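Please read the structure below before turning to the comments.
One protein chain is absent from this view; the other protein chains keep their places.
Order of writing sets the chain letters: A and B. Residues in each chain are counted from 1.
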């Protein structure tokens, strides 16, 4: 009898374990317990082209609303500016630390009455530490201390990854430089 | 012997059950049974800047092909026009209803011989009802009555969400205003 109970308990545990990936069945239960299967923290550094910094710039305005241009970020909280970037990724918050990868993609400012952005980009790694890419998309209401975007996929070491990345602005200097801290929490790790 | 058969049958059943979240194993089976774990219907309203409506506009052309500009949508079914938007989301189809969130991101027109768009955007909520974001991407062949795009991720209340959103054009007025109905069906709800 004790044996049967033990087996029943085990089966329940197994069902719950299976449920942890059957979201439809066990949504609420998961909410309480999910923990990242992988966690990585990086910084990336964006130096925007402003007409005078061609050599150092890692990003450039490539689209703007009719009232803007491609050298100076537009009025109305830069609404409509679209920026392409190839930013160095570092392990710490020092722009001059060795880059461990590149953050590549675009962001756009999409609100007239406050700074808010939308991001589509990848972290691209090709080092002894990491090979492969992590792909991100999501809204970045950058006046909030932290904001969450989605990890929508990955390749190589990050094959099929999904998760959430928490962004925080670690520093900025006028309209030329900003540094984001990206706390990547993967919840699906193949 | 009978026992072994019984166990084998059980294993098959179990494998199928596990298969309900192991898509590779049980794809066809799932096709018959999947139902959303969460369903939400919203409307969003896009008012495109046309040179005369700066105050009300929620969207602006920020990129265009060489034969276009950023005030008037280009010829050839607007091919190449890229638009950034921050549109109010409402529960019903009334532009003047209280906004429950913002639809933020971009769309682009990508076909010369018919109206077709591609969308990358987020629904951003910060109300008592919903907190968090839902991220979308996909093709929008907007002359079709309904068209499906992907929910590629979510944050907050929509943590790790995946699903399909069915878009339909609820109304439009010339080249300035359109209203989309978005029927969001999540099939992965953590």
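The working rule: a contact is a pair of C-beta atoms (placed from the backbone, for glycine too) under 8 Å apart; a residue touches a chain by one contact, two chains touch by 3 or more.
Since the model is a prediction, treat every value here as computed from it, not as a measurement.
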| item | value |
| --- | --- |
| Residue in contact with the excluded chain [from B:82, B:124 or B:184] | B:82 |
| Residue, one of B:58, B:90, B:116 or B:155, that touches the chain absent here | B:116 |
| For subunit A, residues in touch with the removed chain | 3, 7, 10, 14, 17-18, 20-22, 35, 37, 49, 51, 60-63, 69-71, 82, 84-86, 102, 104-106, 120-122, 124, 132-133, 135, 137, 152-156, 159-160, 187-190 |
| Subunit B residues that touch the omitted chain in the full complex | 7, 10-11, 14-15, 18-19, 21-25, 27, 30-31, 34, 62-66, 79-82, 108-112, 116, 118, 120, 137-139, 141, 148-152, 162-164, 187-188 |
